[in-house]
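Missing here: one protein chain of the complex. Every other protein chain is in place.
Coming up: subunit A.
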Amino acid sequence: MPSPAERAAPLQGAPVPLPSLCIFGDSHIASVKHALDRGLLPHVTDHLEFWGAYGPAFRALEFRDNTILPGDAAAREMVARINGAGREALGGGDFAGYLFYGARLRMADFMPPLLETLCTGGHLSAAVQQKVARRFLRGTKAYRIACAFARATPGLTIAFAPAPLLTRGVGSPGRLYPGAEGATADQRDAIRGWLDREAAEDGIRLLHQPEETITAGYWTDPAWASDEAGQEDDPVHKNAAFAARMVEVFRDSLAG
């Protein structure tokens, strides 16, 4: 397997970089920043900005007139620190592309219980697949914002990388879905397909966690766990190499 740095090297036939890209999200965008700082990111844009917040401040972000705004002083201060370019509000037409990263759309909440259903003899009709996918996606504020951006500016590049599966053996999550530990790549692909069909209707490109980062059915392989100081027991966040890999997935999606 090539190292992250090798993978980050420019590829022949790679898509033309976007003139500008905003990576919007919650605490998960920190790993993208780490990847950027370490030179791991592939070249996907000529102008990159981060915009977002974490914790209660993320929940305090408001959406009005196709623009995301900090809803209180704490959120304003945090957005300013994360963006670092003085962009106090994020408009749907400010960038050529938007990558929603994490942003409370948690694949760890969606995929494991549905894999458990599939792995224990259950079946979802296409109609039910559509309903569960729609409820998961449209129940998340950031996803609804992404949809609004897409509606407001047809042709805009909008991708959404949901927060990845929890990391196996890190922190306290137990084996709550024992049946799903035997899930196959085909079963995971099937569930991703349900989401992709719905997202396509909304003009959103979903970026899925690559198979090589998944282990034991519904866990992220610990090799991709966050390696930042103080994050040793954190099953949620991932390391810079993982973020670089996800941006590669984004780059590949730009190629169509």
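Here is the rule we go by: a contact is a pair of C-beta atoms (placed from the backbone, for glycine too) under 8 Å apart; a residue touches a chain by one contact, two chains touch by 3 or more; residues count from 1.
Note that in this section contacts and distances are computed from a predicted model.
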Per UniProt, the name of the complex member that is left out, chosen from "Tricarboxylic transporter", "Anti-sigma factor antagonist", "GSCFA family protein" or "Probable chemoreceptor glutamine deamidase CheD": "GSCFA family protein"
Identified contact with the non-displayed chain, of A:94, A:109 or A:196: A:109
Full-complex contact with the absent chain, from A:119, A:207, A:236 or A:254: A:236
Interface with the undisplayed chain - residues on subunit A: 26-31, 33-34, 50, 54-56, 58, 78, 81-82, 84, 108-110, 112-114, 117, 121-128, 131-133, 135-136, 166, 171-174, 176-177, 226, 228-231, 233-237
